[in-house]
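I have placed the structure first, in the form of structure tokens, so that the comments after it can refer back to it.
Every protein chain except one is present and positioned as in the full complex.
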Amino acid sequence: MTESPRHDGRTPDALREVRITRNWLDHAEGSVLVEFGRTRVLVAASVTVGVPRWRKDSGLGWVTAEYSMLPRATHTRGDRESVKGRIGGRTHEISRLIGRSLRAVIDYKALGENTIVLDCDVLQADGGTRTAAITGAYVALADAVAHLRRLGALKGEPLKDSVAAISVGFVGGRPLLDLDYEEDSGAGTDMNIVMTGSGTLIEVQGTAEGEPFTRAELNQLLDLGEAGCAELTRLQQEALAK
Amino acid sequence: MTESPRHDGRTPDALREVRITRNWLDHAEGSVLVEFGRTRVLVAASVTVGVPRWRKDSGLGWVTAEYSMLPRATHTRGDRESVKGRIGGRTHEISRLIGRSLRAVIDYKALGENTIVLDCDVLQADGGTRTAAITGAYVALADAVAHLRRLGALKGEPLKDSVAAISVGFVGGRPLLDLDYEEDSGAGTDMNIVMTGSGTLIEVQGTAEGEPFTRAELNQLLDLGEAGCAELTRLQQEALAK
Amino acid sequence: MTESPRHDGRTPDALREVRITRNWLDHAEGSVLVEFGRTRVLVAASVTVGVPRWRKDSGLGWVTAEYSMLPRATHTRGDRESVKGRIGGRTHEISRLIGRSLRAVIDYKALGENTIVLDCDVLQADGGTRTAAITGAYVALADAVAHLRRLGALKGEPLKDSVAAISVGFVGGRPLLDLDYEEDSGAGTDMNIVMTGSGTLIEVQGTAEGEPFTRAELNQLLDLGEAGCAELTRLQQEALAK
Amino acid sequence: MTESPRHDGRTPDALREVRITRNWLDHAEGSVLVEFGRTRVLVAASVTVGVPRWRKDSGLGWVTAEYSMLPRATHTRGDRESVKGRIGGRTHEISRLIGRSLRAVIDYKALGENTIVLDCDVLQADGGTRTAAITGAYVALADAVAHLRRLGALKGEPLKDSVAAISVGFVGGRPLLDLDYEEDSGAGTDMNIVMTGSGTLIEVQGTAEGEPFTRAELNQLLDLGEAGCAELTRLQQEALAK
Amino acid sequence: MTESPRHDGRTPDALREVRITRNWLDHAEGSVLVEFGRTRVLVAASVTVGVPRWRKDSGLGWVTAEYSMLPRATHTRGDRESVKGRIGGRTHEISRLIGRSLRAVIDYKALGENTIVLDCDVLQADGGTRTAAITGAYVALADAVAHLRRLGALKGEPLKDSVAAISVGFVGGRPLLDLDYEEDSGAGTDMNIVMTGSGTLIEVQGTAEGEPFTRAELNQLLDLGEAGCAELTRLQQEALAK
Partner (left out) sequence: MTESPRHDGRTPDALREVRITRNWLDHAEGSVLVEFGRTRVLVAASVTVGVPRWRKDSGLGWVTAEYSMLPRATHTRGDRESVKGRIGGRTHEISRLIGRSLRAVIDYKALGENTIVLDCDVLQADGGTRTAAITGAYVALADAVAHLRRLGALKGEPLKDSVAAISVGFVGGRPLLDLDYEEDSGAGTDMNIVMTGSGTLIEVQGTAEGEPFTRAELNQLLDLGEAGCAELTRLQQEALAK
């Protein structure tokens, strides 16, 4: 592991500057503008009474998510999925990941037959949009749950834990935390880690973009990611305490 | 016509507070966060060398626009058009209006074979999203043109004039400028006016939502709208001067 | 303003020959073949008991319209929207305009919970298809209402007024009534005016295709259009009297 | 075979009144309004220089067809396929049948690298729309070929023969020619026959809607259909001679 | 008619080797892998209690079919219809033919309000996929009916007869039974014949791909096809007897 700083001056185990701005929208029951450096995701939590048809009369609530990117979030403009008439595989995959991650800390029974939809729209992308989205979505979800609590619409405490997520990867043979776009493009192995606030794992997705990786390398990345998620958990608590 | 103030305290001929924030995005060649009160539209101008196939080798440039609304821009969440797999009629209609309005002040020859796409994404909607989008898009367009000028990619000055737009309407029998969502919902006649900075008309779209209207009423609305557009033109110049 | 006749011999304020043929179809509750010169639109009014779900149990009726063009209505064949799998923005926009225009003269309460759909299919296009469609659709609508009246299915008189529409525009600097395709292609400003039989305005849509226009020019066009709509109203009454 | 007349007074072997009106449209290179009783199909033949990509530089022409039905062609309104966003199986099947039938009499080499598209739009449906479409399409095709001949764009005579089509079926145990909607709904076996003007078969499609049929019954239907096609051939020649 | 054997050594009136393997799948209520030489179709019959909405409370059952081809069933890979986002005309047409053919032998009343869907997926195509599908689907249908009988869910015997299908055609002027892909590509006239086990006709679809055909030629093909269907009926009975 070399000692040179990263292209933006960070140490290998440093997060980018993370900003979590609550109540960025006026209408949504919970809303967060979450920024990991130049990556900027707007998360809106929408509460509706009732659940999808397949879950009716179960007494259980539901939480789901949709991820999307504005056409000029990226360096060059991408076509809108609404114009193309179909949602791409990457969008589907990330929407599913975000929903799954949040559902892992939800007590459906305590939520009662209410549905919370988390819309995660990437306004600007500079790497790590899915992990920023999950991290911000938890805060918007917590606000939406608080809204339901104020209405007396809950059967208990639906949040069993908090959730945060971060990306890690090997770049130039060195394990780095919270890759930006430039680093991500050059990463050999790329991993996204989703963890609870109490330190257990919800999702581990590691992919060899270049060379396959060893168990030892996997463990290096997991160590980095655990520390990153712990720091994000602290920042979430701070934001929610305001 | 009564003398009571509007529900938000404005006089009948007053705009909401208008904020035009340039360079809100890092990647786009021009970008503006434009706010008319609680209505908030993010406009990104994307420049590409070349023009659509049907315009190739004409020596002429092209300008077009796409309008869209985030699902939770509104009071209750709407379905994403990408999920529905088709773009609604309203979206199409507004995208066409914005593109047409901006093209009215463009000298295609001076632009050369370059294309500028204006993405207008409504982050929060409180009435007047299309007029805010046009007003903001002109500023983003001017920045994108400046970008092309710096690159030496222009054949002359492509901007023949500036463009601004405002809504006017009769609410409770009284002509009002710049309707917010609440006022718009109760409007009998609703009109959108697009004007150049030099005071000529680009587009007039008046619709009787309730009772049909007379020529005299049409003229009242046009008077109000002209004054509103003149004020917006001043604010655009101010923003561009920064 | 020059005094030379138009390319088809008309004076600037003359309509093309307008023919309104009722009952052109055997199955529809109202049907009209409306011709403005070579523009030929087939309008079918379909009555169904009941209203869309979002309007159920309101006691109110509903009127809507769909506009479409046969592939070879135009000089060169266009692709079918059914084949392309999506409806174009222009089609959506015109369908919405027609529906809105007819709804402006409908008393929903008197209509009762019945729905009338106006299908406007352009068999041949030579400019002014949307205004011909609106003008013909009113006649088909009146026949469909008469059908409901004969069935005893109405709660009162649903038609508060009649509706007619015409295009006007500046061609070569001269204001002209009822533009055909050739004139429309060369028009600097193009306006569609929808009026009631009693002379009030339902919709005014003016667009600068070339140079922006002044208030004085707008007024010239409105004067021409008012006279045209009055003449169309007379022709509608004549057709309905047969 | 019983001796009572059919519900509209026809004998079992009688066609409905057939009308073939050429040049019903002004823009199309060939156009026909074909009527079999109350069934009314508008056929437009569009000529374009060149052929689809997969046939380029082969020296051969191409002929294809598209069939569609206006929403209120039928007794109750059907949804538009453009609105549904997909073309139904029946539409596809009939479009393919029409194209195949016409191609059977085309000499592609003599046609040269030209394409003729036959748009068959059913304005009113009362049974037998596909056979009326084929019968009319041949006449529109002949006019389009004549258009190409006048332009000197042919390599020879592309029409090797003429084409006509008719439906036959067993209704109440009795073989009938040219079924209308009411008869078709009650038919046990339904057959569409496409023949050349010289009396050979291009397509035979027989379907047992109720009871399966025997070879003897098949032959009865073929006899009826042959006579019907011969009569239609005569009417086509008469129309083309005008 | 020449006496040389066919390219695979068959006599003109010989079927390819036909194999019918029942219960190829574990979950489906009936399933068959049917092979006509190298053509290989997997048919799954799925039983559900209840019928489509438009048939509810009629006391009648429903049978339908869907046909599809794996992308590499053919010599060169075809695009998936799910990827293209639309089902092709040929797929629709064959699905409709299979469903119609099976419904011809069904007594809906005896079936009761149950639905059987026949999925016919072509794993490998070498000509005659639709006739193999129909022939195999009958066997899967019989197994699904037996399944319903064991459950006591029938109101009587829903199978009035059996169904088999075969292709015939003129290749090099010679009438041949059961064309493989190579023969089919060179066929002048191509016919698909669907028959009941008792020897009556359900569907006859003859198409002149090259020269139109005469009644005498039609009869030659029908003779060949009748014999082929009789042989397939015997093989179906054999398979069901196991």
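Per-chain numbering from 1; labels A, B, C, D and E assigned in written order.
To be clear about the criterion, a contact is a pair of C-beta atoms (placed from the backbone, for glycine too) under 8 Å apart; a residue touches a chain by one contact, two chains touch by 3 or more.
Everything quoted here is computed from the prediction, not taken from an experiment.
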The chain left out touches which of the shown chains? A, E
Which of A:Arg19, A:Arg100 or A:Arg174 contacts the chain that the document leaves out: A:Arg100
Hidden partner chain, touching residue among A:Ala110, A:Val204 or A:Leu235: A:Val204
Residue, one of A:Ser185, A:Thr214 or A:Gln237, that touches the chain absent here: A:Thr214
Out of E:Thr21, E:Ser46 or E:Asn219, the sole contact with the unshown chain comes from E:Ser46
Which residues does subunit A use to touch the chain missing from this display? 86-90, 92-93, 95-96, 100, 104, 161, 195-196, 200-208, 211-215, 218, 222, 226
Please output the residues of subunit E touching the missing chain, sorted low to high. 25-28, 31, 38, 42, 44, 46, 48, 66, 68, 70-77, 80-83, 85-87, 91, 117, 119, 121, 123-124, 126
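One rule holds in what follows: only the chains that are shown with their structure count from here on.
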In contact with subunit A and subunit C alike are the chains B
Ignoring subunit D and leaving every other chain in place, which groups of chains are still linked through touching? A, B, C | E
Let me spell it out: compute each chain's centre from its C-alpha atoms, then which one is farthest from subunit E's centre? B
If you average the C-alpha positions per chain, which one ends up nearest the average over all of them? C
List the centre-to-centre spacing of subunit C and subunit D in whole Å, with centres computed as mean CA coordinates. 33
Could you put a whole-Å number on the gap between the CA centroids of subunit B and subunit C? 28
Note the residues in subunit B that touch 2 or more other chains, in rising order. 85-87
If you go through all the chains, which pairs of them touch? A-B, B-C, C-D, D-E
